[in-house]
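The structure follows.
One chain of protein is taken out of this complex; the other chains stay put.
Take a look at chain A:
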Amino acid sequence: MALRDWIDEALRREFSTETVSVLDESHLHAGHAGWREGGETHFRVDVVSPAFAGKSRVERHRLVNQALAPAFARGLHALAIKARAPGE
């Protein structure tokens, strides 16, 4: 499974939400540190879930990073995160 799809599924599952967007921005970093042929190294995710309500920015990012720990192990290098509770 492509890493992009794995990330998308993991976020939907872990945060019980359908409001997930996953962008592979690896091409924007071509030639930079962490980049590799074939992409799938630099991602931008946007997740809206009640799981983030009442949580600080650092707590939200930690939850996303934890959910995607296996992706970091698979070569994910950079992750831009937007994590919002519904209504934000």
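Heads up, the rule we're going with is that a residue touches a chain if its C-beta (ideal position, glycine included) is under 8 Å from a C-beta of that chain, and two chains touch if they have at least 3 such contacts; residues count from 1.
We take it that contacts and distances are computed from a predicted model.
With the options "Cell shape-determining protein MreC", "Molybdopterin-dependent oxidoreductase", "Cytochrome c oxidase polypeptide 4" or "Glutaredoxin" in hand, the undepicted chain maps to the protein name "Glutaredoxin" (source: UniProt).
Screening A:13, A:27 or A:62 for touch with the missing chain picks out A:62.
Interface residues of chain A with the unshown chain, by the touch rule above, are 29, 32-33, 57-58, 61-62, 65, 69, 72, 78-82.
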